[in-house]
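What follows is a single structure, written as structure tokens, with notes after it.
Excluded from the complex is one protein chain; the other protein chains are retained at their positions.
And now, subunit A:
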Amino acid sequence: MSSRTHKPANRALSELRRDYQLWLMVLPAIAVVFLFNYVPMYGIQLAFRDFDFSKGLTGGEWRGLHYFSQFIHSYQFGDLMKNTFFISLATIVLGFPAPILLALILNQVKWVRAKKFLQTIVYMPHFISIVVMVGLLNVLLSPNTGIVGHLISSIGHTDLNLLASTRSFVPVFVLSDIWQHVGWNSIIYLAALSTVDPSLYDAAKMDGANKWKTMLHVDIPALVPTIIILFILSMGNVLSTGFEKVFLMQNSLNLPVSEVISTYVYKIGIVSNQFSYSAAIGLFNTFINFVFLYTMNWIAKRNSDISLW
């Protein structure tokens, strides 16, 4: 009876007998994740090999770092890195604080029905697909027929085509991203604010703090742990500007600022079939993301005791 006296092998066996139904329930998920997430990791070696159509993921002749050096020495390298970093950093610098501010504002609304209504509205754009989002930008910002286009020309910028200018690509990309996701991203901060101990507010009132001071000294400190975790995660994505939106917003006129690593990988790999070269570029991208994530986590751990791992 007492399993403690059994050998480890027997214990594992009896545990398996006990838990076989649990295993059966998790196995399909393991199979799918193994096949579609882990098997492609095996294919990373393609970045170091020539591609051979008969061999698939195993690849052909070993080429070492050949494709990496080809990428680093290619004439697009500088522009790709610059564009990718710039779009990501602009998205983080402007997009990261926006939901925090929105949550602080919404948290001040004491009229429950108005608050609920406003929340319903601001979450809504999150569910619009990226294709529709970019389509929306196209029809609204069009210089000839769009309502924002009219607004722009009415204040004197008649020659500015927001959709096809190298100057406006990043602002349009970032601001529309904030418009679409600020509400949704604020939920997590609102959740953090709802857990603040009410006695802290009472204490602040006793000390004569006004609403502004309460917000600064009670609300914002309550958000700090959430802010740090989300900030680390967003830094981990610094080089993965969502492929789809950039790709869909690209046109020949804004290409000098809108070609990023992920769109380039798509064009080189899927469209022109240079598998090894584009796999190397993709791996380079993943590697830099990982370094960023790791560094940010390390900094956060040292300075605040809050970290992902």
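Everything below uses one rule, namely that contacts are C-beta pairs under 8 Å (C-beta built on N, C-alpha and C of every residue); 3 or more make two chains touch, one makes a residue touch a chain; residues count from 1.
Quick note on the criterion: contacts and distances are computed from a predicted model.
A.B. asks: Given the choices "Lipoprotein", "Chemotaxis protein CheY", "Carbohydrate ABC transporter permease" or "L-lactate dehydrogenase complex protein LldG", state the protein name listed in UniProt for the chain not shown.
C.D. replies: In UniProt, the chain excluded from the picture bears the name "Carbohydrate ABC transporter permease".
A.B. asks: Where the complex has a chain not shown, which of A:W23, A:W62 or A:W298 is the residue touching it?
C.D. replies: A:W23
A.B. asks: If I consider the whole complex, including the chain that's not displayed, which of A:I72, A:I229, A:L255 or A:I299 touches that chain?
C.D. replies: Only one of A:I72, A:I229, A:L255 or A:I299 touches the chain omitted from view, namely A:I229.
A.B. asks: In the whole complex, not just what's shown, which of A:L80, A:V134 or A:L223 touches the removed chain?
C.D. replies: Considering the complete complex, A:V134 is the one touching the chain left out.
A.B. asks: In the whole complex, what residues of subunit A lie against the chain that is missing from view?
C.D. replies: 15, 19, 21-23, 25-26, 28-30, 32-33, 35-44, 46, 56-57, 102, 105-106, 108-109, 114, 118-125, 127-132, 134-136, 138-140, 142, 144-145, 147, 150, 179, 183-184, 187-188, 191-192, 208, 210-212, 226, 229, 233, 236, 243-244, 248, 262, 265-266, 269-270, 275, 278-279, 282-283, 285-286, 290, 293, 308
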